[in-house]
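A protein chain is absent from this complex, but the other protein chains hold their places.
Note that the chains are named A, B and C in the order they appear, and that numbering of residues resets to 1 at the start of each chain.
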Amino acid sequence: MAYVTFPADKPADFVAIGRLCIDLNANEINRPMEETVSFTKYVGGSPANICIGMSRFGMKCDFIGKVADDQMGRFITGYLQRNGIETSHLAVDKTGAVTGLAFTEIKSPTDCSILMYRDNVADLKLQPDEVSESAIAGAKLLLISGTALAQSPSREAVMQALNYAKKHGVVVAFDVDYRPYTWKSAEETAVYYNLAAEKCDIIIGTREEFDMMERFEANPEKDDRITAAKWFDYDAKIVIIKHGKEGSIAYTKDGSSHRARSFPAKVIKTFGAGDSYAAGFLYGLMKGWTIEKSMEFGSAAACIVISSHSCSDAMPTVAQVEDYIARSNRGEITAS
Amino acid sequence: MAYVTFPADKPADFVAIGRLCIDLNANEINRPMEETVSFTKYVGGSPANICIGMSRFGMKCDFIGKVADDQMGRFITGYLQRNGIETSHLAVDKTGAVTGLAFTEIKSPTDCSILMYRDNVADLKLQPDEVSESAIAGAKLLLISGTALAQSPSREAVMQALNYAKKHGVVVAFDVDYRPYTWKSAEETAVYYNLAAEKCDIIIGTREEFDMMERFEANPEKDDRITAAKWFDYDAKIVIIKHGKEGSIAYTKDGSSHRARSFPAKVIKTFGAGDSYAAGFLYGLMKGWTIEKSMEFGSAAACIVISSHSCSDAMPTVAQVEDYIARSNRGEITAS
Amino acid sequence: MAYVTFPADKPADFVAIGRLCIDLNANEINRPMEETVSFTKYVGGSPANICIGMSRFGMKCDFIGKVADDQMGRFITGYLQRNGIETSHLAVDKTGAVTGLAFTEIKSPTDCSILMYRDNVADLKLQPDEVSESAIAGAKLLLISGTALAQSPSREAVMQALNYAKKHGVVVAFDVDYRPYTWKSAEETAVYYNLAAEKCDIIIGTREEFDMMERFEANPEKDDRITAAKWFDYDAKIVIIKHGKEGSIAYTKDGSSHRARSFPAKVIKTFGAGDSYAAGFLYGLMKGWTIEKSMEFGSAAACIVISSHSCSDAMPTVAQVEDYIARSNRGEITAS
Partner (left out) sequence: MAYVTFPADKPADFVAIGRLCIDLNANEINRPMEETVSFTKYVGGSPANICIGMSRFGMKCDFIGKVADDQMGRFITGYLQRNGIETSHLAVDKTGAVTGLAFTEIKSPTDCSILMYRDNVADLKLQPDEVSESAIAGAKLLLISGTALAQSPSREAVMQALNYAKKHGVVVAFDVDYRPYTWKSAEETAVYYNLAAEKCDIIIGTREEFDMMERFEANPEKDDRITAAKWFDYDAKIVIIKHGKEGSIAYTKDGSSHRARSFPAKVIKTFGAGDSYAAGFLYGLMKGWTIEKSMEFGSAAACIVISSHSCSDAMPTVAQVEDYIARSNRGEITAS
């Protein structure tokens, strides 16, 4: 059964809107950042990573965002282009904004953290009149990401993107992607996450992220079914709630829930797991696979990324994911 | 036919949220403000005026807002109390915010302007967690006003108020009340006006205000019917579009439109006409009157206010409005 | 002995720089502002008041400042012009700034307070390149006022005015006039008050204001002589320290101190006492009078102002001050 039906007559498969930044990954791992001396530069940001992942899977992709008018901004645009992503809908900031940075620290495979630079960043300066209606109208699926809601005018740009998607029958996926930076209060976060989620077909977040969205509501047991049911009263068809090591559960409007098996991995770091999972899952949905198979594909894609040093650069192809699943099935991969 | 059904089992009739400020009306009229020397102080702000009007009509009223911790703030709270309005849901700012001011200038009955003080005002500092869910749950009708959407955190407070109203079956009226102060751009204005209007049962605005809301849409002829039809796809039941001297038209979900006759008045100034009209119209609706009779009652209330020096203080009682209509019917009132 | 020598060859007597605002004086006195209903509008701001006072005394006066581009700003400019003050060096704000307001509350002759509106005010937007070098070069005495140091770019404009005054041999008087509004911290205040005071010939402040300036210094007994001596190591020739009811003391570089007798007055309110005192004292100095006679003249001028409803409008002429002294000498005036 198809829980979500994608429009057939669109020139592009996928368009994402939101954060584009630079990851600076410490070359020396398993130590605190005070002791690292060099960093390697990658394109980052959750929606950028998902978009790169979708493009690696062969989808026709577009990105709506804003980059700084500097070397970092041009590096991002160039990288997206080299990955086959349409970049004509990227605005270039003219106010002196900078590119957001994420310095990663890998103390151990399970103790990772990020040092963010999010002041005066170009991606949050995307204006509603810079959102291309035709780019959204021309795609089957729009992905929005929570960090783009954290500040004006990017917040309004995303809201306007949602209006265009509804108007043109585009499916919308919402990756909650909560980051505390730049939000002013938990209440502000809850209000805008809810306003956005009301208009989305697919909502993906961690249990903690859904808790944030329920700040003004009663769900004392943090019951997934109460959480999911709320959104089915709006536009949602699928709500995925991630429970960390206990795995993810997809709830669907028919009242059923879905789980997929997980795979072993030689983990280097945890960054990028959610982005590759989202790309894999959405790819599966668009291919018409079952929810379970889509989730499994997402899980395997995530395993590949967390076994690598980067996020965006490590996004796998379909063949690589299928190979990972096959090797895992043959017992050739063991956990770290 | 009742286009809007108000819930019966609520302890209060009416709750408003938003701007509370001070009007400083020039005592010397028919001259520029450069030549006025003294001012009289009144409570002002569109939702405050409407709430005072509703209270004068005998409705049980409540106000959700924020006042400065100074003499101006205490004057406002005291005036509302003396007018029988519940003030226990007014928060008091503790950050040093001031009370918004509106100095009025009456050069002639048709040439009036306002000099606004809207920097660092207490009313825009209302936070979502200061919005009383029980105050909204306990009223039949919630009025929101557009100026409260102009800045955070008041913007989020209004959005949360809308959530509470939907949750508890409270009818919502939206007085668009566009004021350019404190808004950053026309696009920002359009985005938030639309997000709010989607959740409202009754929307009241001028043609120009609806034009602002259609910034990202196609309505080249500025056709009222296209404008109204959009909102009937959301929650709206009545959309009133005001065309200045040409009068107002109420559009209803059944496709019909409604007009009411107007009354002559000895106009002193134009301020407050919209607020008294809204109070009169909403009062009529709550009484179960026809749309036409409600509009007529609103028009007569407006005539009384524009024949007076103040706005809030001039809000009439039901008997005064009825008397005005009767005298007008007898030809005892002529235009200025 | 002349402690300060004024340059002889200057076309103007006096130029002031800094705050220009509107006083809104409650018409109903001896009650809290919660109970007042009307206000009368006057030009206000310490340097404006002093400048108006000097002009009433017959001095040729100029003002360097910035007014809002609205009715309040034009009212200020017109009032200065009608008082014979040169206004060609007033810049007009084009950024949407407002005119500072001071609502006065007179609960009793000794219990007065002010409710200030100082957000986004035009006077603090005066830029250093808007300070006329020729206006300063052409005056014998420049008055600066502490409130203009509270924010950029007005802060830099005053510093640049001081540079011009030193370059052209203009005497500088500093009225400390501390107001807590708009300053970010006590440390910031101390730093800029000191930077300005180092370049001034005459410094006038209350004991509390000098305490603020000594935040980073040791004067545990709050000893006036230690306070004054510090400034004599810089450019100061006269330091006046005001001790409220105990009267003012003028310290001079030769080590002597000076006191003047005070006069009885029928006090309505305390506002404006310092400004009229400063005008009277500086006028006396410029006339070549002794410090004692100048202080006495200042005291009598202050008595006239505090016996009146306004500040600027009540600034007396020389004849009025002389008459007040004469009547007081004859025992015709008794305290309230």
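We take it that a residue touches a chain if its C-beta (ideal position, glycine included) is under 8 Å from a C-beta of that chain, and two chains touch if they have at least 3 such contacts.
A quick note: this is a predicted structure, and the numbers were derived from the prediction, not measured.
Under the touch definition stated at the start, the shown chains contacted by the missing one in the entire complex are A, C. The residue from C:82, C:184 or C:245 that touches the chain not shown here is C:184. Only one of C:97, C:159 or C:278 touches the chain withheld from this view, namely C:159. Although one chain is not shown, part of subunit C still touches it, namely residues 127-129, 133, 152-153, 156, 159-160, 163, 184-185, 187-188, 190-192, 194-195, 216.
As for the chain not pictured, it touches subunit A at residues 24, 27, 32-34, 36-41, 70-72, 74-75, 78, 98, 101, 103, 105, 115, 117, 119-120.
Just so we're on the same page, only the chains that are shown with their structure count from here on.
Remark: subunit B and subunit C have CA centroids separated by 44 Å (rounded to whole angstrom). Looking at subunit A, one finds that none of its residues touch two or more other chains.
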